[in-house]
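Comments concern the structure below.
One chain of protein is taken out of this complex; the other chains stay put.
Showing subunit A:
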Amino acid sequence: MDRLLFLLATGLARGAIFALFALALVLIWRAARVVNFAQGAMAVVATYVAFAVTGLTGSYWIGLASALVAGGLMGFIVERGVMRFATHASPLSGVIIAIGVVMVLQSALGIAFGPNARPMEAPFPETPIVIGGVPVLSPYDLFVLIVAIGLMGILALLFTRTSLGLQLRASAFAPEVSRLLGVRVARMVTAGWVLASAVGALAALLLVPTELGLNPHSADMLFVSAFTVAVVGGLDSPPGALIGGLAVGVLISLVTGYLGATVAPIAVLVLLVGVLLVRPGGLFAAAEARTA
């Protein structure tokens, strides 16, 4: 029972990271109708930037800020430099281009930093706080939960309460009508990529200290998990990303705790295949067949 509580709590913290990363996938899907398969690699580049900046300045927080900036910049460069030229004739073209971006980025990181994992320090202790003899949650996990939920709250306010958010949503749902109303849709698509890439970078930065260390493939499993989350939640649904993220986090935590860490990725893939078979639009999406 004690163990269950601990697994649930750490699962929620891990799930909050999946939720953030999945939210980034959802944001780009809504803005550009592309599943950004390059998001993991882009986020790892930003995490390397944070790693370098923290190494130079000695401050985790300046590193965190630089990850956000670097992530946003990656989004801008990838959208303006490459993705903009993808034809929409086939939904696959964007995916293939994204996979090309992954190869370029991971090779560049490998050349620059080598394949070895570099340990990354967390800003707070990672040993669980013990309450009444029961280990519950580490201070770092608590930090992750607060940051993830806080950021989601800010994004929710941005999208529902601001003019920018209204234009972002309108451009995603009805680009032609939005242009007729004077909305600069191309800029909104870029803004969606910048925003999403910064969120994805933050998710990777939060995850890496809990893993073995930073290497060019640090976000590969994060991408698979978050992609599963986005599919489970429905690629069009931010609340689906949140709930799906927490659910997948808890699932992985429970499977790891009771069946072993090697089974966890299999559980994620079984969930992905199961949802795709039963509700291909996602659990939270309106019943509509997916075309991409």
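Please note the rule applied: contacts are C-beta pairs under 8 Å (C-beta built on N, C-alpha and C of every residue); 3 or more make two chains touch, one makes a residue touch a chain; residues count from 1.
The working rule: contacts and distances are computed from a predicted model.
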| item | value |
| --- | --- |
| Undepicted complex member, UniProt protein name, chosen from "Formate dehydrogenase major subunit", "Protein DltD", "Hydantoinase/oxoprolinase family protein" or "ABC transporter ATP-binding protein" | "ABC transporter ATP-binding protein" |
| From A:Val177, A:Leu212, A:Leu259 or A:Val273, residue that would touch the chain that is not displayed | A:Val177 |
| Selected residue (touches chain absent from view) among A:Thr10, A:Gln106, A:Ser138 or A:Gln167 | A:Gln167 |
| Touch residues of subunit A, complete complex, unshown partner | 163, 166-167, 169-170, 173-174, 176-185 |
